[in-house]
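Only a single protein chain was left out; the remaining protein chains are all shown in position.
Order as written gives the chain letters A and B; numbering starts at 1 within each chain.
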Amino acid sequence: MPVDKVTQVAQTKPLHGEIPVYAQYTFGIAGEKFFRELKDNGRLMGVKCPECNLIYVPPRIYCERCFSELTEWLEIPNRGVVHTFTVSHIDLDGNRLKEPVIVALVKFDGVYGGLVHRLGRVEADKVSIGMPVEMVLKSKTKRVGSILDIDYFKPV
Amino acid sequence: MTEKIKVWPGTPLSDKDLAAKKVLLTEWHPNLKYAWDTGMGYGRYFAELKKGRIVGTKCNKCRRVLLPARVFCEWCFRTVDEWVYLKDTGIINTFSIAYTGSMAERLKEPVIPALVEIDGSGGVAIMHLISEVDPWKVKIGMKVKAVWKPEQKREGAITDIMYWKPI
Partner (left out) sequence: MRKVAVVGAGMTKFMRRAQETGKELAWQAARMALDSCELTLKDVDCVVMGTAPDAFDMIHMKAEYLSDGAGAWRKPYVRGFLGGGTGVFTADQAWYHVASGLFDVCLAVTEEKMSSCLPHPQGAFVTCWDQYTESPLGTSLLWFFAWEMNRYMTMHGITERDIAAVSVKNKKNALDHPCAQLAAEITVDDVMKSEIMAWPVKRLDVSPTSDGAAALVFVSEDVAKRITDKPVWVEGVGWCLDTMYIGQRDLYYPKYVEYAARMAYDMAGIKEPRKEIHIAEPYDPFDYKELHHMEGLLLCDKGEAPRLLADGVTQRTGNLPVCPSGGLLGVGNAIAASGMIKVAELFWQLRGEAGKRQVPGKPQRGVAQAWGDEMQVGTVIVLGV
């Protein structure tokens, strides 16, 4: 049988495939409480570490700095400020969006952490770092226990 | 220390708990698709399968046949020396009678996945399926031969061999 040398570049072609799984998450102990409050009572909750004097949003059951168990829950005012933001003109697959989406990191007074969310009822060129914003919830019947129960944050 | 601990952490949830909506759930359906380049060794390996031939490569230093074909020898860490055609017969190195599919789903009829030592390779096996035989009659050491797809249906893939049957 004929035998070639390896110097010949092989005919290559791609093979196609995927990972055929999806994920179903519980929210965890802290997450369950946080998202229940958001869904049922429209309240934004944080949790305090008295040892380190920090308030975590989103809440956790432990302090990442001292490893204490955290049990002191408290309501967080639904007003924060834009810590930083971006105006996205493309979607996850790189397609052009008809309307750009403004995505911001919103921080709250005295809170360690913050929430990533969309900004609404504002033109992209009017947004600025430091701008005060307020949480806008979906109507109670539409809330399912998700970060999207918050519709967006709007300028105050 | 294990005796001192009375309550071990962890909150188990049963299927019933989920059905009763005891906790909130959220889902994530990623859209991940890949196109994997076959590269040089496998590229030729698949091109040859399309022609109905099994090709390996040979390292003249350790004198091993490498199968599936690849372009470097991982023992000697050097480029291989030649392509070698192998027979489409072999013996069953080991096998299973599988009632579960790739997603852990139950199969009505079992499949017989096996490792087949290819004749002339010095005992190197490839993974494939056995058929045309009562699964419970399959034995390690059984001689088998490849059953190929008709030429016009081959696409240059490992599935161009449909399965192996005992001879």
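Just so we're on the same page, a contact is a pair of C-beta atoms (placed from the backbone, for glycine too) under 8 Å apart; a residue touches a chain by one contact, two chains touch by 3 or more.
This structure is a prediction, so every number in the text was calculated from the model and none was measured.
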Selected from A:27, A:85 or A:108 as touching the chain missing from the view: A:27
Touch with the omitted chain, as defined above, among A:60, A:118 or A:143: A:60
Sites on chain B contacted by the missing partner chain, in the whole complex: 1-3, 5, 8-14, 18, 23, 28, 30, 34, 36, 38, 42, 45-46, 67-68, 74, 93-105, 110-111, 113-115, 117, 124-129, 135, 140, 157-159
Interface residues of chain A (partner: the chain not displayed): 15, 17, 19-32, 60-62, 64-67, 69
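We adopt the following convention: only the chains that are shown with their structure count from here on.
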Footprint of chain B on chain A - complex, ascending: 1, 3-6, 8-20, 22-27, 29, 31-32, 35-36, 39, 93, 145-146
Chain B residues within the chain A interface of the complex: 11, 13, 23-44, 46-47, 57, 71, 79-85, 103, 156-157
